[in-house]
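Note that one protein chain of the assembly has been removed; the remaining protein chains are unaltered in position.
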Amino acid sequence: MNEQARKKRIIFIAMFFLLALLGAWWWIQQQSLELVDTVWTSGWVLLASIFLPSIFNLRKRLAAFNVGKASTWYAIHVVSGFAAIFFYILHAGFKIPTGAYEILLFTLFALVSVTGIVGYVVQAILPRRMTETGEEIVYEKIPEEIYEIRNSAKSAMLAYTESSGSNLLSKHYDSALRWFFEQPRFYINHVLGGAKAPAWVRSQFEAIRRFASPDSMEHVDEIERLALHKLNVDTHFACQDVMKRWLLVHLPLAVAFLVTVVWHIILVHVYAS
Amino acid sequence: MSEEVNSLSASTTLERPKRWDSAFDPDLVEKDFETIMSRKEITEIDASFPPSLPLDGIVRNDMRLTRLERGDIMVREGDYGNSAFILIEGKVHIATNPQISVEQLGGSSAKVQSIFSRIQGLLKKNWVPEVRMIANNKQLSQTSSERPAGTSIPNIDNVMETHEMITLGEGEVFGELAALGRTPRTATIFASTDVVAIEIRWQGLRDIMKYDTGWRKRIDKNYRETALANHLSNTEILKDLSKEAAEHVSQGALFETYGAFDWHHDFKNKKSAAAEVIIAKEGDYPDGLLLIRAGFARLAKGSDYERRTISYLGAGDTFGLNELYSAWKNPGQKDFQLSNSLTALGYVDIIRIPVEVLEEHVFPNMPEPEDLSSALDERTAADDHLMEWAVDNRFINGSQTMVIDLDRCNRCDDCVRACGNTHGGNPRFRREGDPFEKWMVANACMHCKDPVCMIGCPTGAINRDQYSGSVIINDTTCIGCATCANSCPFENINMVSIRNLEGSIITDGSGNGTPIMKATKCDLCAGRPGGPACVQACPKDALQRVDFRDFHAQARL
Partner (left out) sequence: MSAPENSYNRPSYPHICGRAKLWGKPCPLGPNVDGSCGGVQECKPTRSGDRWKCCRPRSQGGACANGPLPDGTCANTQPPCRPSASVRITRFRLVAAAAFLTVALLFAFGSGGNIVSSDDFSFKNAGPLRAGHAESMSGKGCVDCHEPHEKNASMFLAAITKNSAPDSAENNKCLDCHVIGTSAGDPHKVETCVSCHKEHAGLKSPVTSMTDAQCHSCHKVKFASFSEGHPAFKKGYPYDLRTSLNFDHNRHLSIHFVDARYKDKAPSEGETCISCHDTTKAERNVPIKSFEASCAACHNDKIKSTALTVFELPEFEKNPFDFKDFEEVCRSVNVEAEDEFESVSTEQPNPISAMLFDFDPEEIGEYSGPIAEFLKQSIDNGPSFLGDKIKDLDGNSFDMLNGLSAEMLMQAACSWVTNQEYEGPEISENGGWFADELSIKYRARKHGDPVMKAWLDFAADQENDPVSESLLVSDGPGGCISCHGVSETDAVRIGWKSVTRPAAPNFKYPHKPHLNVLGPGTQCQTCHVIDKSVDTRKNFEQLDPEVFKAGFKQISIETCSQCHNKQRVDVGCRGCHSFHGGENSFAKSQFKHETKVKKDY
């Protein structure tokens, strides 16, 4: 029920914008037939389709008011953002513009669109990667969790050393595991979905088990369990960090773009209207 | 978490918990004990109690004397109570017309948040968590001598004059149905004079009923006359019965209770399904139709480790109908054993309708019931795994369980932020939980059908809004005793220490520096048009508030 309602809503929005696109295209065609300069019409339409994505942030601030579901606003954001690309082609054609400000505008628009599409793709891929770890942890709680893991690993390492009397694990901890337990590692590999991190852990512990004392194996088991748990935490950290920090690229570009749009509107009104 | 582990591992033995480890009133004075023992209701008990469960033990541990001043509220309408009362001295009243409002009883109703305060929330950005303007707060501390709001009727004199009343006097027994049946109190009863009453908690009540026919008969009769007919008429298969047939059914019905009434305390520690009380076993012959009156029961197939949960039954569901009906319809047929087994989840209140009553009065007048067993047989392990998980964790209790689709959720925390925006900057749930496949049930109040949190609130601050059905805590009347928070088996109620505008924690001034605490939880955005802000705020439609019946059907699509 929920899924169907959601699909219906998104299809409705997509259809609406498709119609708007076709309508705008038709209207501009008519205007050019009548020898009216179409850049004005296509420009205002483009402005509308740029304005719509920009108010998405507003929705988040208005959560206390009933202004509609955020998923609807988000769908409008994405669809009108895509529509903006087509409206841009209607407005300025396929060629790269000449003129310093126009090039700046075009570059910023391209960057915003590209980062937006990248963000959309990222949000489609990374959540599943986190779910597949089987665990769930909140981003702000990760430092505490890392600390606890590190602490427990150190205790287990010390317990092993005490019970077995050998410095195998403590040396190994210093040389390799300390680095691993210090903070989230293998960031890029986790984002890309590679298997480097579990392979590293596996090879570390294969080596340890080869030489560890069987009586104290329970401590090795404990550290390995912690290391495997940390892999999941690292995955969560990498994926959630990317999804939060991606906006650090998209938003400043978008704001710079909007400022440049305002300047563009001023310029064309001063020089060409 | 690690601290708990450490403390448990420190000691290796634990004394076996006993029935009367925690008495109802640990400070029961001898004099009160004598008073109770000498009451005729007790002395009339003419039954033989087993040595492990002597009557005086029940009296000492499961009863206490409650003393109330004029105006004190004894029970609140809508509350979930767990004790019955025998009035010894004084009079109590029930206001019938008009009924006493929920605000006077300490609760709150869902009011719409004003536009002004919402705009204020936009503009002001105070990062101090849990700010309370204590100047307006009537409630200052837990140990103040002032009577906490919600424990007594304000303007008792005025109320006595303007409302129509029913009076209950000495010797009246009331409240036992709610106590036994986990149903909300049906009326507000308050003391109009100084009152002394024996309060019996439900455990004692149940045990006395078990052994004493006098009490059993009286309470039974009371139930049959008042609530049973109503309940039966709400049951699907019985609602079309003629009045005479319904009367027969009502007379012939048997009451049974399984499981532990305070299941939530044990639930947090051991969630073992093996310890569930078996109500009916697969393969046995059905002995009457079981109607679930309250609580939840697990419907399972198979035995031991291969036992798979097929479904769960809640209030209004039936068990054994298909088998009994086919046995009646085809007299020669021999195999009408139960195809599934039924175990109690927590506690279950059951009405058993005997076979003779069914065959004589019910089956001839009803159409053939749908055979659901075949549909259930086609399920696979994957189908059942979700059901097992939901039932084991008691998520089936929730009517507004927050389920997050982790494959869609991009952990943006917009839901938490929106919840905070709607509640003055303070979120009311935690986006944490143990994931199952791609679903996660977050720590947000599920607004249970069986709200154990509501049992025992001293001031009535936690109540169920009669219009929306949401369970709401009135922040002003809450005294921070944490009864509700401790009761909630899902840890969805959070105790917070309140602060002033500068950020300092408000303490109670007793010198210990004990902070004033308030219980907080999700209120389903009671004052917000459009429903819960969390659902509306999720840009990926990952968050839903579900009833598990609907959710299970949807999740498997």
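Going in written order, the chains are labelled A and B, and every chain counts its residues from 1.
Everything below uses one rule, namely that a contact is a pair of C-beta atoms (placed from the backbone, for glycine too) under 8 Å apart; a residue touches a chain by one contact, two chains touch by 3 or more.
Values in this document were obtained by computation on a predicted structure and should not be read as measured data.
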Which of B:Ile42, B:Leu232 or B:Ile493 contacts the chain that the document leaves out: B:Ile493
In chain B, positions touching the absent partner: 3, 126-129, 268, 413, 416-417, 420, 426-432, 443, 482, 485-486, 488, 491, 493-497, 503, 505, 507, 510-515, 517
Interface with the unshown chain - residue positions in chain A: 30, 32-37, 97-102, 138, 140-141, 143-144, 146-147, 150, 182-184, 244-245, 247-248, 251-253, 255-256, 259-260, 263, 266-267, 269-273
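Keep in mind that, in the parts below, only the chains that are shown with their structure count from here on.
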Centre-to-centre distance between chain B and chain A (centres being mean Cα positions), rounded to whole Å: 42
For the chain A and chain B complex, residues of the former touching the latter: 1-3, 6, 60-66, 68-71, 73-74, 123, 126-128, 130-131, 134-136, 138-139, 148, 152, 240, 243-244
In the complex with chain A, residue positions of chain B that touch it: 2, 113, 118, 121-122, 406-414, 417-418, 421-422, 430-435, 437-438, 440, 528-530, 533, 535-541, 544, 550, 554, 557
